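Starting off with a structure, shown below.
Incomplete set of chains, arranged as in the complex.
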């Protein structure tokens, strides 16, 4: 990720954290949390995936509690949501696009960080996906709901998985460099946006599916 | 655990993870999760106890995200459940027996691993029990339910606790070797199966109990 600069890596990371934190803040507002709850949910959603990643790969204390830039980004998102959320609810479409970009950046960065710490390809892929979806899972658990990513059938984790797998493959081939990183980000982002636009869905579990394919 | 071989340790561990993952997959199917959700629940339930153990004892990255064998076992369980779950629901009795065996193996392996890393007996017992019941707790939290192990009054954690305590005692006496390990596994498994068959129950909290014993 060191090489992944359009200007400044940090700016991209900060943006990804900010966007993810917005979704946490909105969930907290919907549940009528108080000001503290909104800020914590924004922090957890924006930085939780990275915190899980860092705890799992043993890089403690996690960047999600040590980096001023990232913590301020998450809390700023929370504060903006707290004061101006009706306006932001109206921007849902723009938020979906930004969120897809955050997904792509989290996957690339999470996978690369794990690989650089020598976890091996399998752990790096798991951790890369977790960086991208972990914050949202924590958000949903903390507001008392079943994690969306497990049940809403959207292609959200699947682009992340493809991106993480591709990143690990490129890394092992020694081909991970600026332009291939940009390619991974574009691919994940594009896959996510196209599947949103077309309504592509993951198959659900249950009798319907099993009736057709199962009946072992 | 190194000595605990009927053929291959790894085969036993893989089997325990597979069986635990089956219960995660079934919970996900009951909640109508999508394919991704079923796989993640299987992974979390099969490997979550071990991941909590490894994070707590500082052995990162946890084997639950680095071992191909274990991850494939968990995901295979998830996939089988996704396609063939009505058949598996009918095998509930066999699954209960296999699950008791997985409980016994997780306890022995979790406790021994912690002791070998020098955590001391107390932490080893906690971590041994957590290896056995942690995956199920994560499963229940992620599907939005109160963890079964806290409230269903079955003797599930109690055999685990007895097994972990016995393992730690044997270790401290220098008596932990193949045949005593087999004895621990048989004891935990037997305790669990007998209490299932006889309907032995943990006392519930609440007015009834207190009326009889409490009223301090």
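By letter and in written order, the chains are A and B; residue numbering begins at 1 in each of them.
The criterion applied here is as follows: a residue touches a chain if its C-beta (ideal position, glycine included) is under 8 Å from a C-beta of that chain, and two chains touch if they have at least 3 such contacts.
What you see is a predicted model, and the numbers here were worked out from it, not measured in a lab.
The complex is a homo-oligomer: every protein chain shares one sequence, and counting across the whole structure file gives 3 copies, of which 2 are shown.
FYI, only the chains that are shown with their structure count from here on.
When the CA atoms of chain A are superposed on chain B, the rotation angle comes to 120 degrees, reported as a multiple of 5. Rounded to whole angstrom, the centroid-to-centroid distance between chain A and chain B, based on C-alpha atoms, equals 30 Å.
Residues 28-29, 31-38, 40-41, 51, 55, 58, 60-62, 65-68, 71, 81-87, 141-144 of chain B are the ones that touch chain A when the two sit in their complex. Across the complex, chain A meets chain B through its residues 55-58, 114, 119-120, 122-123, 126-127, 137, 141, 144-147, 149-153, 157-158, 201-207, 209-210, 213-216.
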